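Note that one protein chain of the assembly has been removed; the remaining protein chains are unaltered in position.
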Amino acid sequence: MALGKVAVVATAQTELRPLWGEAQHIDLISAVVTSVFKGSGFSIDDVDFVIDSGSDVLDGRSISNCGFLGALGAHRKEEARVEADGIWALQYGVNKIRSGASSVGLIVAYSKPSESLVENYWASQVEPFYQRPVGFSQRAAAGIQAQRYLADRGCSERDLAELAARRWADAKAHANVQIGDVPDAEAILASGESALPLTELMMARPVDGAVAMLIVDESSARRAGNNPVFITGMGSGTDCHAYADRDPLKLASLEGAAAMAARAAGWSAQQADVVELSAHSVVGEMLAMDVLGLDEGKTAINRSGGALPADPIMATGLCRAAEAVRQLREPQLYGGGAPSRAVVHGAQGVGMQNNCVMTLEV
Amino acid sequence: MGHHVAIVGVGQTHHARRRTDVSQAGLVREAVDRALADANLEMGDIDTVVVASGPVLFGAVNHPELWVANAIGAKGKPIFRVTSGGGAGFAGALAGYYQVAGGYAGRTLVVAYDKLSEGPLQYSISTLYDPFWGREFAVGIMGFSAAYWRARMDALGHTEEAAAMVSVKNRRNAIANPYAHMKKEVTVDDVLNSKPLCWPIKLLDVPPISDGAAAIVLSNEKLAAKSTQKPAFINGIAYCCEADNAAERSLMLSEPLALAAKKVYRAAGITNPRRQFDVVEVQEPYSCFELNYYESLGLCPPGEAAQLVASGATDLDGDIPVNPSGGCMGANPIGAVGVVRLIEGATQVMGRNESNQIKDAKLALVQSGGGWANLRGCAVLSA
Partner (left out) sequence: MYSAPESMPLDMPTFHAEISLPYTLTPGGAAGTFLAEMKNRRIVGSRFANGEVVAPAQDFSASDGEPMASFVEVPQTGEITAFTRVDGTIIAFIKLDGCANEFPHRVLGDLDAVRIGQRVKAEWDDGVENSILAIKGFVIAEDAAVGTVSDLPEPEEAIGSLDYALALPYEHAYGPYYGRMFDEIKGFGRVMGVRTADGDDALLPPREIDDISHTPTGTWKTCADTGTIRGCSIINMEFIGQTKKPPYVYAEIVLDGASTRLIHLIEIDDVEFAKKNIGPGTRVRAIWTDGERKGSMADIERFEVIEE
């Protein structure tokens, strides 16, 4: 059965800041929901459904979508809360449109980690009987991941620092991320220990922000004539819960997710012009590049800087998609060329347990 | 157009006030094992998994889908979690429905659960409220629900007795439900004389608190035959919302439910719900809600729910039986309830309901919802 195609026709994102102290969740959300329509040819009245990603634990509120429905523009529409990174909300929306049930969907993801202790968000994810009491969580997983990666690949902490420094510089140059001084490799190595051998600046930096994306069916996209970006492949996968049970030297669930997306799209990540990855640490990003078979010399990887300089936790993967859309639609902002294919990636769970990949094409 | 989607296997736990023999993950496993066996499938036949549960604070595990995935042998598979308070299970089924309808999966396993014995329920639910605006005065959603039931009674001239009749009917029906744990017949007087908790809500207007899980296998039309000769097709399904503190919220009817019903009835060709449906399953977190749903779903004209329940039409032998399973009054594992109601509706049209099979049931209506009565949906199932 031939299923319809789905296009991204507009995106909007707030600046990503370590602390949006003067704005509430609803302020960030309503800002992106208001601006996503500007110049899109669509209005809030055209929207059939809203799918949103956020975290009750980060928000400090149960069923937190319930309190944000007005800001989301969801009043008296279909709405779904995906308590996962926003890229899964996008995946849900794409399926809904492909089923033929709806034509226009609004996808929103946000986080304000500055309002809580992010450590609690991670610690509460591991099962409470064996791992949680001994203090095993996100940072320990990344530290162990790094120890094994460095030993296996024969690289050094300096290699990690240099990659992280490039990402910060790219974020400062290309993305709407609040950054003061860009740290160089020395500064990254010299930042405090997070999880041996990783320093604080080798971990993704939590930031506040929101992102919105407008997706539509093919005929609506063609009618709007607004340089649509089509979503042509999707895949996701989940690894073992306990990080100790996983293959330490690859992200097996990312491999599965990428293969699934590639089967649908007919091409794989190595053939992409643009790649936007989400990683919880610099070593996670290296593992992701390895498992996708990417070469930084050939592919533009994380020109937005990726998640290391700016990780709005529940919005990170959707931000990657928004960044890739921008790079495909406005290549002149990135030094020209004619990129036509992008791979975007979202990850969640301790040690990047759960991964989602999408292919985008113009 | 997308794929036609059917429920081809169902499984639920024997719900209980407190299960001290299994963890949250073990509870999920029980329901999944039953659903897979019922669908004549193994985990290897499943393409994707959707996990749904109530708020994280119910069980103290954040991203619980990433934990329970291991207990069901779903390593490697696409898994994500949908939540929507009390409507979580239904919202999860809807997400799974679109994975199949949209061609992302041939078969999707949807599992929903809550293990409510593990945390303080009213406190957890009270955190639904804005911390700046009313949280310190919240009484879960019971205070809210009672307030608007009272307002409805005042406006419509209904009495507490109508809701008591709902409780009596559902509690009586639950006696035959092998998965229910609250099985005690009560009278209208018992309900009216039971302890006021948030008056007008009284103890017997309130379902039990339960540990339980429920799972369904959704399949596209082509793959359904491997599981069953008689799948339950989903002819329409939708879930709508309204902003909680919007000026125009009346709470007399459930506007989001009426909206969802309109969409679903159009998709399923329903023009006269009272006559067309053979059986209805609704999620009644308190007895009074069932009355509101009668009207919002068009089973009776607005304002006439009290007369409808009094007429006996929604009894087992009535012309539009509602909750032959006993509804939430028999068991109420909140996040799982949306899937439990789908299971009860699906098995009715498959002709193999284990509680109270309605003879020759062909068309079932299922309702579910959560939040401050502002997230509401329904589905139409047929064999």
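For clarity, chains are labelled A and B in written order, and residue numbers in each chain start from 1.
Everything that follows uses one rule, which is that a residue touches a chain if its C-beta (ideal position, glycine included) is under 8 Å from a C-beta of that chain, and two chains touch if they have at least 3 such contacts.
Keep in mind that this is a model prediction, so the values were computed, not measured.
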### Summary
For the chain not shown, touching visible partners are A, B
### Sole residue of B:P120, B:P178 or B:G269 that reaches the chain not shown, by the stated touch rule
B:P120
### Message
One chain is left out of this view; which of B:K75, B:R107 or B:H158 touches it in the full complex?
### Response
B:K75
### Task
For the chain that's not shown, point to the residue among B:F144, B:Y265 or B:F289 touching it.
B:F144
### For chain B, residues in touch with the removed chain
19-26, 29, 43, 57, 59-60, 70-75, 115, 117-124, 126-127, 129-140, 142-148, 150-151, 154-155, 195-201, 243, 245-248, 251
### Query
Of the residues in chain A, which ones touch the absent chain?
11-15, 20-24, 26-28, 30-35, 44, 57, 60, 69-71, 73, 75, 112, 114-117, 120, 124, 128-131, 133-136, 139-140, 143-144, 146-148, 151, 176, 193-197, 240-245, 248, 322, 326
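Keep in mind that, in the parts below, only the chains that are shown with their structure count from here on.
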### Task
Show which residues of chain A lie in contact with chain B when the two form their complex.
1, 3, 55-57, 60-63, 65-67, 69-70, 74-84, 88, 91-92, 94-101, 121, 124-129, 234-242, 245, 252-253, 256-257, 260, 348-350, 353-354, 356
#### Entry: Residues on chain B engaged by chain A in the complex (per definition of touch)
1-3, 23, 25, 55-57, 60-63, 65-67, 69-70, 74-85, 91, 94-95, 98-99, 101-104, 124-125, 127-128, 130-131, 238-246, 255-256, 259-260, 370-372, 374-375
